[in-house]
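Worksheet: one structure, shown below.
Excluded from the complex is one protein chain; the other protein chains are retained at their positions.
By letter and in written order, the chains are A, B, C, D and E; residue numbering begins at 1 in each of them.
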Amino acid sequence: MTELNQPISGNDLARFSGPTTFMRLPLAHSLDGLDVAILGVPMDIGTSWRSGARFAPKEIRNQSAAIRPYNLTTGDAPFDTHNIADIGDLAINTYSLPDTLRIVEESFEAILAGSDVVPVALGGDQSITLPILRAMSRKHGPVAVIHVDARSDSSEATFGERDTGGTVFRRAQEEGLVDAEKVYQIGLRGTGETATELKDAQGWGFQHFLASELWNRSLAGLGAEIRRDIGGRPVYLSFDISALDPAFAPGTGAPEIGGLTSMQMLELIRALKGVNLVGCDMVEVAPAYDPTGTTSLVAANLVYEMLCILPQQSDTAE
Amino acid sequence: MTELNQPISGNDLARFSGPTTFMRLPLAHSLDGLDVAILGVPMDIGTSWRSGARFAPKEIRNQSAAIRPYNLTTGDAPFDTHNIADIGDLAINTYSLPDTLRIVEESFEAILAGSDVVPVALGGDQSITLPILRAMSRKHGPVAVIHVDARSDSSEATFGERDTGGTVFRRAQEEGLVDAEKVYQIGLRGTGETATELKDAQGWGFQHFLASELWNRSLAGLGAEIRRDIGGRPVYLSFDISALDPAFAPGTGAPEIGGLTSMQMLELIRALKGVNLVGCDMVEVAPAYDPTGTTSLVAANLVYEMLCILPQQSDTAE
Amino acid sequence: MTELNQPISGNDLARFSGPTTFMRLPLAHSLDGLDVAILGVPMDIGTSWRSGARFAPKEIRNQSAAIRPYNLTTGDAPFDTHNIADIGDLAINTYSLPDTLRIVEESFEAILAGSDVVPVALGGDQSITLPILRAMSRKHGPVAVIHVDARSDSSEATFGERDTGGTVFRRAQEEGLVDAEKVYQIGLRGTGETATELKDAQGWGFQHFLASELWNRSLAGLGAEIRRDIGGRPVYLSFDISALDPAFAPGTGAPEIGGLTSMQMLELIRALKGVNLVGCDMVEVAPAYDPTGTTSLVAANLVYEMLCILPQQSDTAE
Amino acid sequence: MTELNQPISGNDLARFSGPTTFMRLPLAHSLDGLDVAILGVPMDIGTSWRSGARFAPKEIRNQSAAIRPYNLTTGDAPFDTHNIADIGDLAINTYSLPDTLRIVEESFEAILAGSDVVPVALGGDQSITLPILRAMSRKHGPVAVIHVDARSDSSEATFGERDTGGTVFRRAQEEGLVDAEKVYQIGLRGTGETATELKDAQGWGFQHFLASELWNRSLAGLGAEIRRDIGGRPVYLSFDISALDPAFAPGTGAPEIGGLTSMQMLELIRALKGVNLVGCDMVEVAPAYDPTGTTSLVAANLVYEMLCILPQQSDTAE
Amino acid sequence: MTELNQPISGNDLARFSGPTTFMRLPLAHSLDGLDVAILGVPMDIGTSWRSGARFAPKEIRNQSAAIRPYNLTTGDAPFDTHNIADIGDLAINTYSLPDTLRIVEESFEAILAGSDVVPVALGGDQSITLPILRAMSRKHGPVAVIHVDARSDSSEATFGERDTGGTVFRRAQEEGLVDAEKVYQIGLRGTGETATELKDAQGWGFQHFLASELWNRSLAGLGAEIRRDIGGRPVYLSFDISALDPAFAPGTGAPEIGGLTSMQMLELIRALKGVNLVGCDMVEVAPAYDPTGTTSLVAANLVYEMLCILPQQSDTAE
Partner (left out) sequence: MTELNQPISGNDLARFSGPTTFMRLPLAHSLDGLDVAILGVPMDIGTSWRSGARFAPKEIRNQSAAIRPYNLTTGDAPFDTHNIADIGDLAINTYSLPDTLRIVEESFEAILAGSDVVPVALGGDQSITLPILRAMSRKHGPVAVIHVDARSDSSEATFGERDTGGTVFRRAQEEGLVDAEKVYQIGLRGTGETATELKDAQGWGFQHFLASELWNRSLAGLGAEIRRDIGGRPVYLSFDISALDPAFAPGTGAPEIGGLTSMQMLELIRALKGVNLVGCDMVEVAPAYDPTGTTSLVAANLVYEMLCILPQQSDTAE
């Protein structure tokens, strides 16, 4: 058996130094032997309010240098069971949203075609999720989706554009990329352009969990409920950091007050352990609005927690 | 029937552009036909710790550009039922607190005398509330007051001055501007110059709700209880952003730890729906201490939530 | 004679309040009677490094509130001789650079077709200058251009895209929009992808003034020289704030060290008085990287100085 | 009876002025007559991630100027019952961690030898706690310790160094400075270099309270439980500000998400009233990462709350 | 001979610790034996744009901790020849500008009446200079004034108020506090409410030095020229930090581009050595707009340079 990649230890090299890959993992140039590939999708031209998510992969990786391999709360040890690497960034076209989405789609298709690696994308804005789902559904068929976000991103179009951060899940539904009854949107709140903005998605079968229903509650229960409801289906987890309240994650493209807490996010992800996760993303971190680095730190840790719940080879092999 | 003012849609003009009125509403030069008038009172010379609230109206309006007309959580649609405009800023005298308070009082008197408009003031520091209450009581008699704040602002005097941010509610009580048994002070905490600082106000009948009694609780219940206790009385809502914990609203003149959360504030305001709100203010936002804009964003959203609970003409007409 | 628009005086309304138009001028809904129209072009999707210029029109206007009407150094009094208004922002498409450039071009064409107004654009990134020049040349023929910038923006293409912030002046030359021998690029410095990056433009006749040749010198002489060289030709002034050293203007999309100073910029613009200015822009201010507001303040003042050198009706009428 | 030291009143001198001692108390040059001595230990060379705690004593004192003498929530009045002074900063050696730790140890030994004063240390990083415990145990024997922190700081060594911020409590246990069964570590979470990082300490008898077990709960109960468990033993309280979630305290050397709230910290400290507190510290505040000052404000208030629970002479005299 | 006060050495106590008096000098409670008294005047209610100078004394002192006693460039050693102390802050009334100005006047009168101490005031906004000049002229008769500032502060009134930051020098002239032909205003620039804003002051005899005439020049010559022109007259130096360009001093109440440099300020002050300085102030530092602390650092160093040019007892004794 080949040795599994390990983060550089803080005892070997001070944490403020060394490579700025995720958790100072090796940078892999091939998918061979990998179980999980972390990659950056640095772009922000699909966002409608504050730009800046193009620098998110860099900052999330910077903050991830403080994370150690063992999860002291859950006992998880992702690097003891999975071979995980950072595979760098996609070479997007920063001047064209359609071209960038095409590059994302083709890149994910290539990743998924040649391996069983689980891709974990560091966005970028939410618009990257549509091309990822296109690639995902080609491999897995319509997938279940756990979408943690302040908004349902189910608009018809914005400024006449059909593929943006605000339209991802309507397109995904129209194109049959998702199993609509197994789409869970968690953390919804705020205001809309129309009174019925959430109704369409509910009509397709999407399950909505408003932030206001979740305040002051542990999300362990909700996570467990979703896990049971999904069963063994392949599931994609898309995490827009604006799901969190701006007290916990101010550095995002469109902060929305009355959100969830970091603690709830940890509870939720941990409770999902056991689902058949086939891919994840962490989107909408905007470092320019994050003077203390807290938002990138939260994002880095939530990505780490995703690694902790990835299905093990033994789980999925038979 | 005249058409109601509407915020500019994000589909017509990108949210980062356009006028910087509240929510990009029309700027009205007359009160004719208005139900609600939002106005700025840009001053900060009544504050005893960190100045800067003079820029609050500008920043609250800046952040309000991200708010859409429909409340996705409550279903409220304030612009479908009320004619709301931004009427700009009062021309205060930035060198004189007494003169500024006189200008505020006369301006509010003029607004209230000529119309049934509900004024919503964007402060400025807390000292603006006393002249507003003077104008209010002249129209409505002694009003009920819901005062959300870290402090009771009921001192006798500070530096020998009787009308400052710290003395508002003692003066209001002495002058008979308020119905003392229907004054609710919510979020109180911190430290005082004397051991009995809260006792006087309690003696007048003010109802005190310490932050420490509210932690980890939904405020929906408290809001409902207050709503029932007030009944149909005219009520003024004064909201000092320092009621919130600095994690949620760091950008304020005198932050105090152990405060309330944004979620609790949304619960509280929503639960007040149905009270006979005759005016509101949002005070003590200090943008210079708010590097991420979160505090102004919270303030803008809470003002929006106030618009959502304004009594409808049909409610109050008969 | 109609009265000329005037900024709101600081004696009438404290400078930290009031409308956030440029210098608190009236917001005009028509070009009738205007000599100068200031407008925002809020976009940033044509930039290759730090995004955020979409918020520049808002912040430049915010900072402009501190500017008074009379230029105490030069004696200029632009509001005594010109009718100047802020006409708001263009409704760009934030998801599409080509569509945004089309909107800019058509909008400027409409402005120029129906009036002799001089448009002053608050960008946005440098890519807006190409469509503006297209509209300009349609009215005036090939124009002289004074381009103050750290870079010549004369690349062939970037990521295969031909119309971006980095290609403006090559396209302008190819399309015959400019009088190549009367294109002055001032402040050039830094590094390039190729050794010959500046050579092509020099071959077309562009006149290059490297920052390193200008350090520690007054630019009054250079300005006078350019003014004489241009003579009466229609001239467009495009000002990329990255021309300045980051000590003076840190808040920009692609800061470059070793730049010019604010003082030199004032000298340069003032020395240009008398040229036949037919339009101007101020681009690449990125407020998210400008924690003290200095960059927006510089930009606002340089726009004011541009207003001070606009040709007077009497100059150009006969 | 001598008069007790009092903070300067905000009515005598505006809070933004005056000395920058803790709460503007007198600066004492001798321990005579003091019950409590607040002192700074400005150093940060024992930290492994973000340095900067050397400026913490200065900033905590700056923020403490806003605190008034009377605790409005609990009724406590520490300055009515204790003689409290700020005794300034220790003269540490900023280039040598071992020498600095020696200075801390000797200084505390001197303080404790000559008086019954309770020292309250403003760190500095966590490494100062080991020499303080050495001095404490020499006077009191092995002490009970309430250690509020994100981490147990019980490593064997880091980079071969045995006395650093990360090894304090292993050393304290080895050296017999603490009563291991009465060591309470509260707020633990995050990740470790090994899977068993918390096991050793638990083996020694340390009582661990993971943050994840405390989320969404009042800590009044936990505090009461610990108080009963400790009984009359001398107890030292070490408070690493990273115990708090970065939403509440971003400005720290090694922020860790999923932490405790300011409200919980107030509950915990208040519930400890009655324990025989013989010393306290507040460590790991890093002002350079605290742009709004909130972290220092939290630290200053928690130190104030510690003053509120100090045993009274009458309690301990007999 | 009594020993002269000395700053605490950085070899005795790390510079990031110790008292926050100016340069860590002793805090004096009496003027006895002092040659120079540094005092804070923490207020900002006389400013018309960005408030916040109330925190300037605190921050200037914080930054001054990095200054050592010997001037390596000039060889000056102010603490070898003068007895200098920090005497703390004036107890101003933060709610009333007139009352604060009265307190400043009376305090300075008391200082000057009882001693020959040279007061060096750390403002606060520029409005403090008028009451100081009133006290000065009572002792010294009309004084010469070197006023370094972006603005001449010679308005008639603002908002009807006659004593504000903007009217100081008109009042001083009207009241005969200054020797008008020996008033030097250095660094003037920017814009005015009227075209003739500088003309009145020039009519009184004030000597104006526009920033634009000083760019790219050493100010050693100007300083020498002023020194000769003043001769032995008592001279007051008022230094508004906005004289500097915002690149060098962004943290001020009303930044103005095109200003002077720190280097020019050092040249100017050093060249003034030998004038009969009877008092100085440093005003308009606004720490909330100074995220790197540079502005306070500049202010602290310029105050130190003022100490270096104070007349020696031997110079003035006979």
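By definition in this document, a residue touches a chain if its C-beta (ideal position, glycine included) is under 8 Å from a C-beta of that chain, and two chains touch if they have at least 3 such contacts.
Note that the structure is predicted; figures quoted are calculated from it, not measured.
Participant: Let's see if you follow the contact definition: name the visible chains touching the chain that is missing.
Facilitator: Looking at the entire complex, the absent chain's contacts are A, C, D, E.
Participant: Tell me which of E:Ala66, E:Ala91, E:Leu210 or E:Ala224 is the one touching the absent chain.
Facilitator: Only one of E:Ala66, E:Ala91, E:Leu210 or E:Ala224 touches the chain omitted from view, namely E:Ala66.
Participant: With the missing chain put back, which residues of chain E would touch it? List them for me.
Facilitator: These residues of chain E touch the chain that is not shown: 9-11, 14-16, 66-73, 75, 77, 216-218, 245, 247-248, 261-263, 266-267, 291-294, 297-298, 301, 304.
Participant: List the chain A residues touching the unshown chain?
Facilitator: The missing chain touches chain A at positions 12-14, 16-20, 27, 40, 42-43, 54-55, 57-58, 62, 88-92, 94, 291.
Participant: Touching the hidden chain in the full complex, which residues of chain D are there? Just list them.
Facilitator: Counting only chain D, the missing chain is touched by 44-48, 50-52, 54-55, 93-97, 99, 158-161, 164, 288-289.
By our rule, only the chains that are shown with their structure count from here on.
Participant: Which contact partners do chain C and chain D have in common?
Facilitator: Both-contact set = A, B, E.
Participant: Report back the single chain whose CA centre is most distant from the CA centre of chain E.
Facilitator: Using the mean of the C-alpha atoms as each chain's centre, the farthest one from chain E is A.
Participant: Where the CA atoms of chain B average out and where those of chain C average out, how many Å apart are those spots?
Facilitator: So the centre of chain B lies 41 Å away from the centre of chain C.
Participant: At which residue positions does chain C touch at least two other chains?
Facilitator: Expected reply: 14, 16, 54-55, 94, 291.
Participant: Which chains touch which?
Facilitator: Pairs flagged as touching, ordered by label: A-B, A-C, A-D, B-C, B-D, B-E, C-E, D-E.
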